[in-house]
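Here the complex is missing one protein chain, while the rest keep their positions.
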Amino acid sequence: MTLRYHTPLGPEIQRAHGIADPQPMAIADRVRFAELDVLNHVNNKAYMTWFETLRVWYFDLLCTPLLPAGAPRPRTILRSAEIRYHEEMLMGEDYIATTRVSAFRNTSFTYDQQIWSDGRLRTAYTCVIVMMAPDGSARLAIPQVLRDAFLNRDKASFEG
Amino acid sequence: MTLRYHTPLGPEIQRAHGIADPQPMAIADRVRFAELDVLNHVNNKAYMTWFETLRVWYFDLLCTPLLPAGAPRPRTILRSAEIRYHEEMLMGEDYIATTRVSAFRNTSFTYDQQIWSDGRLRTAYTCVIVMMAPDGSARLAIPQVLRDAFLNRDKASFEG
Amino acid sequence: MTLRYHTPLGPEIQRAHGIADPQPMAIADRVRFAELDVLNHVNNKAYMTWFETLRVWYFDLLCTPLLPAGAPRPRTILRSAEIRYHEEMLMGEDYIATTRVSAFRNTSFTYDQQIWSDGRLRTAYTCVIVMMAPDGSARLAIPQVLRDAFLNRDKASFEG
Partner (left out) sequence: MTLRYHTPLGPEIQRAHGIADPQPMAIADRVRFAELDVLNHVNNKAYMTWFETLRVWYFDLLCTPLLPAGAPRPRTILRSAEIRYHEEMLMGEDYIATTRVSAFRNTSFTYDQQIWSDGRLRTAYTCVIVMMAPDGSARLAIPQVLRDAFLNRDKASFEG
């Protein structure tokens, strides 16, 4: 099956690639030589870049359009993260990175992110993001439109 | 026009994206957040990874299949390089990386590589590769099948 | 006070730099320009490299010398990790990366790692490492000499 890269993949395509529980954002990419280390597999740090790339797309495509036009983009700061490596990845392998917001509080929210390749979960990542004013001076309450999207679209839980 | 990523692009598609002189290998990809620096444009080092990625595909797809089956893959070492930055690149831009072998000697050859985006040349890179035995112990003469491919397919010049 | 980089720092020097609870391995380094992102502070991924660098030194300096001379070095695989970002870091700041083994089981162990700068904890990281045979074929029991070092030197807990 042909895989489209750098393009949001809908629920059916996700299922066709073995992701039983489709996510609000899923984008495919391929392992690069530069991501290998001396053990000839993808180094543990490379996954952080993959997840970061997808978070930027998630926010730009699924959050920013909900905010008032022309409003300055909030600054989002990584507060903490957890990662679990299930199976190594090798040169040239295709993968699908998925993400959703799984929980939120008044000024922070949690991303659940995964890497799938060849129908198997390779890496699972969870991180907490704090929302700040654009100039970084203070925490910002998550706007109501984003809270609604997290609840309804992502089925996130509110942990206020 | 839809751009296919991570897939060799033929001469007509290359021309359609503004590459007047199509190259033997051309593959599309997209700028990642991690490739930006404090100036908010792609850092000069990121292009090195893009060219490296494409050289690996070039050798795996256009050279290795010409070598005797089961022969150990020669080691290729970067000896020197030149790069010229024509125009900066920004977050999320698509680009096509192209490559050909433009010249060769008995044990070394030269890659010409370019980055094209939105119909404009962004970066041009040239590097010299030395071919070594798989264990790195000695220089290796470029096999005749590769010399033929460099001459006939890539229109490389022999600079013996 | 002059800080010595790339050199194991003893307990007194660690305390002099604000690390109240000195660790078995502590090495200083300095933030590089390449580690900044568009927000002009150290990107979250850079810390992973700092911790990785220190784990290699820890194993090479404090574990390998305990193993039988000439024995092949076990392969160590990162299984999972947690990180918490306490305070951002900026261009040119000095930091001390610290590490100890805080727990172990029969074939795995846990590193506690921290980044200190200007007397304040900036980042805390914990990761679980699985010990494998040198060829990666099977899990390896942690040798007794390493178990003893983890218990006695690092005050690690055995969680068998």
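We just call them A, B and C in the order they show up, numbering each chain from 1.
One rule holds for everything that comes next: a contact is a pair of C-beta atoms (placed from the backbone, for glycine too) under 8 Å apart; a residue touches a chain by one contact, two chains touch by 3 or more.
Just so we're clear, the structure is a prediction, and the values are computed from it rather than from any experiment.
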| item | value |
| --- | --- |
| From C:Arg15, C:Arg32 or C:His86, residue that would touch the chain that is not displayed | C:Arg32 |
| Residues belonging to chain B that touch the chain removed from view | 39, 44-45, 48-49, 52, 75, 77-85, 136 |
| Absent-chain interface as seen on chain A, which is shown | 33-34, 36-38, 40, 43, 45 |
| Footprint left on chain C by the chain that the document does not show | 5-6, 29-30, 32-34, 49, 52-53, 56, 60, 91-92, 94 |
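Simple rule for what comes next: only the chains that are shown with their structure count from here on.
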| item | value |
| --- | --- |
| Most centrally placed chain - per-chain CA mean versus overall CA mean | A |
| Whole-Å separation of chain centres (CA-atom averages), chain A against chain C | 27 |
| Between chain C and chain B, distance of the C-alpha-averaged centres to the nearest whole Å | 38 |
| Chain A residues counted as touching two or more neighbouring chains | 49, 52 |
